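Shown here: the complex without one of its protein chains, the others still in place.
In order of appearance the chains are A and B, and numbering begins at 1 in each one.
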Amino acid sequence: MAKKTVVSFRLNGVETDVMVEPRELLIHALREQCVHTGPHIGCDTSHCGACTVDFNGKSVKSCTVLTVQAEGAEIITIEGMAQGGELHALQEGFMQEHALQCGFCTPGMITRAYRLLKENPSPTDEEVRYWMAGNLCRCTGYQNIVKAVQYAARKLRGEAVETSHPLLEEAGKPSEPVTA
Amino acid sequence: MGLEPNLERLTQLEGIGCARKRREDPRFIQGRGTYVDDVKMPGMCFGAMVRSPYASARIRKIDASRALALPGVIAVITAEELKPFKLHWMPTLAGDVQAVLADGRVSFQNQEVAFVIAENRYIAADGADLVEVEYEELPAVVDPRKALEPDAPVVREDLAGKTDGAHGARRHHNHIFTWEVGDKDKTARAFEQAEVTVTQDMLYPRVHPCPLETCGCVASFDKVKGDLTVYITSQAPHVVRTVVGLLSSVPESKIRIISPDIGGGFGNKVGVYPGYVCAIASSIVLGRPVKWIESRSENLTTTAFARDYWMTGELAATRDGVIKALRVKVVADHGAFDACADPSKWPAGMFHVCTGSYAIPNAFVSVDGVYTNKFPGGVAYRCSFRVTEAVYLIERMIDVLAQKLGMDKAEIRLRNFIRKEQFPYQTPLGLEYDSGNYETALRKVMDAVDYAGLRAEQAARRADPGAEWLMGIGVTTFTEIVGAGPSKMCDILGVGMFDSCEIRVHPDGSAIARMGTITQGQGHQTTYAQIIASEAGIPASVIQVEEGDTATAPYGLGTYGSRSTPVGGAATARCARKIREKARLIAAHLLEVSPDDLEFDLDRFVVKGAPGQAKTMKEIAWAAYNNVPSGLEMGLEAVDYYDPPNFTFPFGAYLCVLDINRYTGETKVRRFYALDDCGTRINPMIIEGQIHGGLTEGFAVAMGQQLPYDEQGNVLGGTLLDYFVPTAVETPVWETDYTVTPSPHHPIGAKGVAESPHVGSIPCFSSAVTDAFAHLGVTHMDMPHNAYRIWRQSHALGLDRR
Partner (left out) sequence: MKFSVEKTFPMPGSSEAAWALLQNVEDVAGCMPGATITERVDDSHYKGTVSVKLGPASLVFKGDIEVAGIDAATRTLHLVGKGADATGTSGASMDLLASVQSGDSPASCQLVGKSDVSVSGKAATFGGRMMGSVTEQILQQFARNFAAEVARQAPAAPAQEAGEKPAPPPAKGRELNAFALFWAVVRDWFRHLFGRRGSA
């Protein structure tokens, strides 16, 4: 076993020190030492993106980063998205547009979309799909994820937002045939 | 009753039919879910599995000395260590046994050989690398048809001389069972007399459900109290408790199984796997919590594949396309151990739904289950037991017949549908379909997409020799069978496939409800509350739904095969009605009228003819704890165990339009229109989400997923590098639609929905891809329809020559 070293970084705005072996992956340090279990592990090959964190202003799959590489880094995880008791527009959008089911990919998805909207506040649907292609979801089929990102984009631009799923079907709308 | 107050109260209630936002979401969007790998316990150690590189080999020697010498390695267990506890083999759901750790012999690649327990996951992995195993490689067999040849390698030496299996006689050392259903002779006569017959071979390749979270568990045995607690990725925690009890001889009352948040299941998390057993056994021995979490490649290559059905279908029909008979022969590859997750009496699951949506008078099905040197499983990947295979077969066969007859494939379906007035409909293979309206569904889809217009466009495209893109139109009109199931037909390890709900209404009118099912993303915590809201008048927002903890939830068979709504949802509705009926008695007592004089109105009981006199459920709940009529128990609780009288039969009509590049094999899905009928709709938003997800998983299976093997039994493609999981870029945009045909036997008429889109879309993609080449005589193309395989078809037809 190699000697452990201290690594210091800012995690969601908080100065954090961890003691790690040189080989310890960032995702393990975050989940097991920092108890930030939002980022998840879904594959061994950095395909799924469930472990995505924001690392010095870039989306990074934290399963392919050694913790020692994080010395001095600024890291944002899903746990740092809500500010001052308010959900981030993306978190609200994911809920309002039903962009999650099992929830396992959601922290990575939101963290990735956070970076997207920082770089491109008005993406097209196609751009959203392209940007999110490093994050796999097995439940939603992505359609509502695209909608959720657009919901958040609108809200962050200061535009009015509305869920695509009103609680009750509008009165007067012709009902679908009931064929009992 | 005016409309205004109703709307307001309806909104407050958030009952059946509302697009209620999900109760699960706040924790997931903030990274506060608790999945198994998030569970941390004091003194917890980690397990890692040593696996066989060979598909078939004898184990000469296992030397763990180097591993044990590594600081931080606590123990290494092999079959020898498990033998004193009789844990080296375990029963499977299909009546077979499976080696927990290889007992002198391995029968599939990556089979579990030894389990290394260490202080952390890094040391466990290092330790696993240091366990030296000496193998003597033996010949392997991976093709199920070759497995039945007389001199085929023996997959299971432990079964030598065993001529009786769990499902009847075995006729060959690699034969598991032969299952037949239908009238063989009558069907044969129908074929002899038929004007037209068609035959088609098709392979439904081996695939894997691949949920984003892999399998894992944390087992914790308290040596002082004798209690065993297991956090586990299970779709059926109560069944796990029974199995663990059987294996460990710890009484079930001392075992607590908890399925916390589950990161997707899709059938992968139904079974009990060697990793779980090893973690539990190690914890019992060590008295420390032991965590075992699968890697992705372990997940893809050892825990529960789906499909691997080698099918031959035959149809007999008249010249004008009226189907007279269906005959099916299947060779089912079950891998090295028969761990197929089906109800005990149904070795091919509900495959006999393969007569589909059509009034076919005669049918006969024969399925041979076969051992090969591949990993065990045979789970239902987002479908009810073997229904995807059945629907694929009949939908492909209908297309093949239409093509032979030169008929349009929508037209031949309309000609053969079971008509609305024929329900309940008895199929020739022994099922009773509850309700359906197939023609309305298909016509609605054809109108929505302008079917005639699409066919005209296709004809023009086909007539243009310079067209770079071929156009294919796929149509399926499927019938699912879900909601297993009636206990007279269905059991798992002898336990009937009922499900359950328990509701406790607190004095303040809020409630907690617990079920025997377990959500893995389906949104039970949201939708079950809606059922209770509508049935018992308690606002969904104050109903806490809990599942997955065997210490608190009533016994149930879990969530798979779209059984939560048909079975668990029915139990919930009936349980809520029990609450309502007790509330009626209390309300009558409070209002000093007869219970018969009361009317239930959304959230209150109103005296008939006196709308001003009413008691709300909130008021009644309070009274239940201080003022009940004499002779009535205090409190407001109920429990219901629901044994369904029949399955439910959701259906749908799907249409896919795609364009294929004849030079590259590239496929672009232009349009996918999915109409689903799942009976009564509980939450339209969640239904839409389930359909998007099912369609996407169907797209994945049809267009790219496959777990291929080479001749030596090496599994190729056991990582996400090779195994296709579509990203947002490839995934098509889905259009959804619906009709509502309630189930007549379900308390609220709901049928279950999440699996229909998977079951229905896969043959629709195959139908569309094949259709692009149909004018050149192609009748069927096996999946996966990746660009290379499509290009090969184009190449074979000479279409790629410029």
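Note that a contact is a pair of C-beta atoms (placed from the backbone, for glycine too) under 8 Å apart; a residue touches a chain by one contact, two chains touch by 3 or more.
In this text, all values refer to a predicted model and were calculated from it rather than measured experimentally.
Q: By the document's own contact criterion, which visible chains does the hidden chain reach in the full complex?
A: B
Q: Touch as defined at the start, partner being the missing chain; which of B:Ala55, B:Ala441 or B:Val725 qualifies?
A: Missing-chain contact among the listed residues: B:Ala55.
Q: With the full complex in mind, choose from B:Trp89, B:Tyr135 or B:Tyr231 the residue touching the hidden chain.
A: B:Tyr135
Q: Using the definition of touch stated at the top, determine which of B:Thr78, B:Thr92, B:Gln109 or B:Gln200 touches the missing chain.
A: B:Gln109
Q: Which residue numbers on subunit B touch the omitted chain?
A: 50-55, 109, 113, 129-135, 137, 297, 301, 710-719
Everything below uses one rule, namely that only the chains that are shown with their structure count from here on.
Q: Tell me, which parts of subunit B touch subunit A in their complex?
A: Answer in residue numbers: 7, 10-11, 14, 17-22, 24-35, 37-38, 40, 71-72, 121-123, 210-214, 261-264, 266, 293, 295-297, 420, 435, 437, 440, 520-523, 677, 684-686, 688-690, 692-693, 695-697, 719-721, 725, 727-729, 731, 733-734, 738-742, 744, 749.
Q: Hey, which residues of subunit A end up touching subunit B in the complex?
A: The contact residues of subunit A facing subunit B are 1, 21, 23-24, 28, 31-32, 35-45, 47-48, 50, 77-79, 81-82, 87, 91, 94-96, 98, 100-107, 110, 128-130, 132-146, 163, 165-169, 171, 176-180.
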